[in-house]
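The following block contains the structure, expressed as structure tokens.
Only a single protein chain was left out; the remaining protein chains are all shown in position.
All chains are identified by letter, namely A, B and C, in their written order; residue positions are counted from 1 within each chain.
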Amino acid sequence: MPVNHSIHHRAGLDEVACRETLIRRYQHVRKFTERLCQPLLTEDYVIQAMPDVSPPKWHLAHTSWFFETFILAPASPGYRSPHPSYAYLFNSYYVAAGERHCRPKRGLLSRPPVEEVYRYRDCVDQHMTAFLDSLDGEKLERWSPVVELGLHHEQQHQELLLTDLKYNFGCNPLRPAYVKSDMPMPAPAVAPLRWTEFPEAIYWIGHGGHGFAFDNESPRHRCFVEPFELASRLITNGEYLAFISDGGYERPELWLSMGWDTVQREGWQAPLYWERCDGNWWMMTLGGMRPVREAEPVCHVSYYEADAFARWADARLPTEAEWEVAAMNLPVSGNFVEQQTFHPVPISRNDTALSVEQIYGDVWEWTQSHYSPYPGYIAAPGALGEYNGKFMANQFVLRGGSCATSLSHIRPTYRNFFPADARWQFTGIRLARTSGPA
Amino acid sequence: MPVNHSIHHRAGLDEVACRETLIRRYQHVRKFTERLCQPLLTEDYVIQAMPDVSPPKWHLAHTSWFFETFILAPASPGYRSPHPSYAYLFNSYYVAAGERHCRPKRGLLSRPPVEEVYRYRDCVDQHMTAFLDSLDGEKLERWSPVVELGLHHEQQHQELLLTDLKYNFGCNPLRPAYVKSDMPMPAPAVAPLRWTEFPEAIYWIGHGGHGFAFDNESPRHRCFVEPFELASRLITNGEYLAFISDGGYERPELWLSMGWDTVQREGWQAPLYWERCDGNWWMMTLGGMRPVREAEPVCHVSYYEADAFARWADARLPTEAEWEVAAMNLPVSGNFVEQQTFHPVPISRNDTALSVEQIYGDVWEWTQSHYSPYPGYIAAPGALGEYNGKFMANQFVLRGGSCATSLSHIRPTYRNFFPADARWQFTGIRLARTSGPA
Amino acid sequence: MPVNHSIHHRAGLDEVACRETLIRRYQHVRKFTERLCQPLLTEDYVIQAMPDVSPPKWHLAHTSWFFETFILAPASPGYRSPHPSYAYLFNSYYVAAGERHCRPKRGLLSRPPVEEVYRYRDCVDQHMTAFLDSLDGEKLERWSPVVELGLHHEQQHQELLLTDLKYNFGCNPLRPAYVKSDMPMPAPAVAPLRWTEFPEAIYWIGHGGHGFAFDNESPRHRCFVEPFELASRLITNGEYLAFISDGGYERPELWLSMGWDTVQREGWQAPLYWERCDGNWWMMTLGGMRPVREAEPVCHVSYYEADAFARWADARLPTEAEWEVAAMNLPVSGNFVEQQTFHPVPISRNDTALSVEQIYGDVWEWTQSHYSPYPGYIAAPGALGEYNGKFMANQFVLRGGSCATSLSHIRPTYRNFFPADARWQFTGIRLARTSGPA
Partner (left out) sequence: MPVNHSIHHRAGLDEVACRETLIRRYQHVRKFTERLCQPLLTEDYVIQAMPDVSPPKWHLAHTSWFFETFILAPASPGYRSPHPSYAYLFNSYYVAAGERHCRPKRGLLSRPPVEEVYRYRDCVDQHMTAFLDSLDGEKLERWSPVVELGLHHEQQHQELLLTDLKYNFGCNPLRPAYVKSDMPMPAPAVAPLRWTEFPEAIYWIGHGGHGFAFDNESPRHRCFVEPFELASRLITNGEYLAFISDGGYERPELWLSMGWDTVQREGWQAPLYWERCDGNWWMMTLGGMRPVREAEPVCHVSYYEADAFARWADARLPTEAEWEVAAMNLPVSGNFVEQQTFHPVPISRNDTALSVEQIYGDVWEWTQSHYSPYPGYIAAPGALGEYNGKFMANQFVLRGGSCATSLSHIRPTYRNFFPADARWQFTGIRLARTSGPA
């Protein structure tokens, strides 16, 4: 749920400009979802290779259902859904919005066909555009935050669409590619990891200014942070290979207890998508199979693996407060989905201008913080209050966005969260350590 | 595995006629598979709603792989598979034919796309036709039984294609229809069930004559059968409703122990595909949802339900020997897939000419016989020996074919088999009872 | 359920003698159960190492509950159970006798303590003895078959008590022993396996004479048996080791499909209780761990293993009719529980007087026959009708008794049955083969 700063306050624009901006942004985000689907065949829209992922078709319909349910139905008098049964099929987890199809069975539905889902999107878009066009005054103020929420919601599903697709393709013995992969240039050697110090202080954490933010980023509050150091860049495949070579996956003393259990049960020996072929490590990417390149940030590791790596490296993962302290004054730029690399990239030479690099984009960075409410947090009433708050148990916070995230979707205060064993997102490792006494 | 009677012995034809018959049959059967797929959308080809069913795409490819693996590869010099990876993807359970994709994951593959699978079929068909054209003398005698086997194999998959599709559609809350269903005429009242007596004797059981048969139908052997009576027709929905109304699903004394456990665990209260709506029973058919009609044979019941019904009715299921004794002299005709009803039909007035009706077609009839080898049975060597023999544990024999079976596929000696809890085939009930002393 | 031949008909004795025989037998069987428990510590009575086994305490109480429920309660006016709650705790599977504690949780009950269970037995025994003493005329005729059933029931549980205890002890890393094991004398070499021929005929199968039998052994009926040969003795550990050495557990072509799945899933590489230590095979016995001796009959194999061994040996398992044909005229003697070997023993020299040896005792012999009703079989009404009939699916018949069976419990027509993957009974292998044309 967004905090209550509607878009037209942000920029101080007048109502007309505000409405037009909203419409343009609506059209841009919605189109981008479809653009991401262009390389897909009809068959690719249907499947779901594990319960955590959803078929592309489902993402396309669910995001449309979101606008229909939370805007058109309550706000647009006389709107009738062309497919009332979709409320059951395409509700994800909003209990207050009614019964829903069970998640692990999303891939068992061949109908509605893809074509009909696109027609459904069109229908919702037409109604939404008309609705947005009609907004003014109090209604604009009332509904634009919900539209914003719907668009950020759709951007989250754009990222999932890519990671889910990667997982689906990764389970296919044919290892299909989503995009044509250029043979990348040899990467330059990566500079040694440096440590940047941050002093102890009471810091303000969380979202407090203008612009959109999810409810879990609020309230802005104070936090005492002991002095710490943060690694200057992400951990690379090369560094992670050293961990593997040093028996990282065979040494229980490096692991959390639940992590070690998971390693044993799942037989993990490397990050997700890595495969050993003829003595070399290869990896599945959205561009298909290719050799693991040492200079790239390591990716598709679970919290357990990130934590074990950190322990092996005599360091630890940062807390989310530490991460935010380091990130709050850095420019929000990096390797986002707009770059269309669809994979984390090696740090480039001219990135070394900042004390802390790669903080945005490339990979979501695991923090050691469990996902908990900020002091004074209150979830919104109704179904939209289920957006974030009800997941505050047994998840860890990740920060900074990835190569599958939209630049316009990320902020320094953004809190992503996943269970400790999740690996199918673009998740990586940044180290921290507690400063010793001088 | 077929017993060793090649097609040209059967009719005493000369070699040319025999070859032409084989080619015509090959083309007919292969075409029919594709005809059954005509109503499908691309999306329908991909999904698998439970491990026991397979995606239509998989059936199309697997049956082609069968001809490629067991005929083209060994018999057609110089043949190269256009897709060597398909050997892994589309092998079902032939361990001796190499590693294979695991069954419950067949629905997780969007690639190869449907179009490519059809191209693969075309390629196999072209090579097969050329190969068949070239057959003569010893080679004709050597390979025509394997071709026959492949065609019967494909006919089995045609039946599965329909039952799997029905299951997939039945899991979709939209309940799509495979064919347009005409509103059926009101059925005439069904005549009361009569009992036909058969005397005690040593009977010859199993396949012994000319023509194709699977290896599990041999050797032909003697069997002493005590005197028994067989019901004159199949059990109807109306009769099964009486069983339900009488607490059939709530009375453990009517059930086998494993059956009762299954009823409890699965929450069964009626045959598969039956749903209670506003006080009436409806059923999912290949023509979509429609009310349960009392005159139709009951269908989609497990062995456990058939057995419990029989106990409730003070009768029992026939043994497979008893069934064969009754069927061996009856004409092989009935409601087969060629009729395109895709559902069992009520017995018609003019069916009453025979002492035992509906013995072929409509529904597979559960027998009380576990699936075991006939005396002297020996499985063929090699991968084709896995066709039948290795399943001879914990399955029950069914007889007579169903509305999804091809007429040209069935015989009096045909032994189908499924586990006792399977319900997604067109399976129904015929009663028997042991004759008392005069 | 027994067929209806009461004990005093059997021997033609007068009523007094009949009653006294019944009482003596009652006391003998009941005492024997307790004698089998003498080596146990209190702790041993409580545990249950898998759902299929029951704690000794449970067996002691359940067999008493059986007499209480099926005799004292209905037949002894004024009898009041000292522990009405035991009806819930110690009913096994008699649904018609009321609700019951769930089987896998029998080992979670520390109360009632062992001492109280023995007091319960005493109480039942006192009432039963008084009741038996009072029986005459019609009442004796009415109740003696049920008493007989209760005693055979108790003898079955005596066998289970030993096999369950062995399983419990086998799961304990300390590998405790039930009895002190003498170092056995070196076994003489086992004579080569011979084949005994049996001609084709219509044979009478099943129980038809006087004396007790379970209901599943009836009705006596005719069965046509094709000519066959039966192995002269049981398969030995030495022969089974040859199967293992020849890759028996690694060759899928030797196995039934479900058997191969089980081998893979369970990681079977030898019979249950075998362990490889320093290059030698050892086995857990009721006398503790000791080396595998080649001359002994192989034991603790599943149906799947027996079937695979037979296929490897170019033979097959006998049908239960074949087994009965061979056994019907042989003397019922062998290595039974009275010998207190608690393990199968090597065939001795002077055993070679018979054409088929070791047919009774030592190990239950797997047959290839699924457990099905005989023609005309009807289960008894009421709870006792659940004794046998409701298990007639997905089980295989075993014949001949084992070293844990009482001599007074076995008959040529006795049908034991277990699922194909069960290994914790004393189960072994006898081969058969179909006679070829002369």
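Keep this in mind: a contact is a pair of C-beta atoms (placed from the backbone, for glycine too) under 8 Å apart; a residue touches a chain by one contact, two chains touch by 3 or more.
The structure displayed is predicted, hence computed values, not measured ones.
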Q. Any idea which chains on screen the missing one touches?
A. A, C
**Q.** Contacting the left-out chain in the complete assembly, out of A:32, A:195, A:260 or A:281
**A.** A:260
**Q.** Selected from C:43, C:138, C:278 or C:314 as touching the chain missing from the view
**A.** C:43
Q. Given the full complex, what residues of subunit A touch the hidden partner chain?
A. 93, 95-96, 202, 221-224, 226, 228, 252-253, 255-260, 303-304, 316, 319, 368-370, 372-373, 375-376, 385-386, 390-394, 396, 420, 434
Q.
Residue by residue, what part of subunit C touches the chain that was omitted?
A. 41-49, 85, 88-89, 101, 105, 107-114, 168, 171-174, 176
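By our rule, only the chains that are shown with their structure count from here on.
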Q. If you take the mean of the Cα atoms for each chain, which one ends up farthest from subunit B?
A. A
Q. Between subunit B and subunit C, what's the gap in Å when you average each chain's C-alpha atoms?
A. 38
Q) Between subunit A and subunit C, what is the gap in Å from one C-alpha centre to the other? A) 61
Q. Can you list the subunit B residues in contact with two or more other chains?
A. none
